[in-house]
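Left out: one protein chain. Kept in place: all the others.
After this line comes subunit A, so read on.
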């Protein structure tokens, strides 16, 4: 029980601390909305909800009031809290795990970029979230570098994989990125799961060294970048590298060595491609959402793939309606619908610009009103964006143009 559950900045929380905090928590909230996305508060709330079997909704701690309104969450409801009627006392981690596995009435909802331009809610069961969690002796000594937003699907996958094996999670995200080298040494980290963007950005801080403790590196959340694989193998001589395809809609689905994905036999027949080479997923593999549209029983991911044989396939391109900024999916329509409200903006189109740091970033072409100063208007747009949108949804480079090209069907051209 003295094993460490989580390292977060200067704080070490043992499994004993975790269980004490769970036992002491007498109230609960339906919404998990933690201002600084503090992973301990989020993980504690998730485990508590599993123990007492109440549904939860996870919101990003940096959602603005407008974003909350957009997704239909009443701000006053965020702080509604209820008392637990019959308190349980947990003395042992295995008892906690047993209780967690009785989870029929539990669900977890989270939000992802929707095709209509507003985020959609997806509700998962314990089964859909933990479909690819592996447990057993082989996994019991893993120590994870945690490099995702804890409110997003990839972060939840790592959390459950670690929790179900009583592993240690070492938070290495955001301001801890430049500290990864020290964290690996201090805690003997064995596994890292992160986006291509994370690896590209952390590489300069790992230069000129070898780290023997790392056994496994996983790429997720973003298209895999094969150009970093050799560099990672030099720095981590004992590593095996895997690439995971997961989505907020379906959780974790496929694993690949390199770029060749395998359809596991457990979901064979539940994945197919249509005549446009788009990847379709059977609805039984998805969480629940009112915003899903199905073609028969199939959900169209919008990702283009090429099957190599019956069970192996490669991605040709990811869903072209969405822009992936360092692992965060953005629907450009949502950004346009927000920024059109800035005084001086007559029309705009939000597009992607590729780069080697975050894969893609957002840029905007803007048609402005007469008598608006370029720099002042850029400042207003970015300021308005910062108030109403999460950081990665704000266009970084703004250009002023005379008109926005439209296709024959009247759609804005995003190329």
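Keep this in mind: contacts are C-beta pairs under 8 Å (C-beta built on N, C-alpha and C of every residue); 3 or more make two chains touch, one makes a residue touch a chain; residues count from 1.
In the analysis below, contacts and distances are computed from a predicted model.
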Choices "Acetolactate synthase small subunit", "ABC transporter permease", "Acyl carrier protein" or "Replication restart DNA helicase PriA" - which one is the UniProt name of the chain not shown: "Acyl carrier protein"
Query: Which of A:46, A:244, A:325 or A:389 sits in contact with the chain that's absent?
result: A:325
- line: Contact with the hidden chain, among A:184, A:241 or A:361, goes to A:361
- request: Decide which residue listed in A:4, A:95 or A:203 touches the omitted chain of the complex.
  value: A:203
Message: If I consider the whole complex, including the chain that's not displayed, which of A:209, A:353 or A:406 touches that chain?
response: A:353
Message: Touching the absent chain: which residues on subunit A qualify?
response: 178, 197, 200-201, 203-204, 207, 231, 325-326, 353, 355-358, 361, 363, 375, 378-379, 382-383, 386, 391-392, 396-398
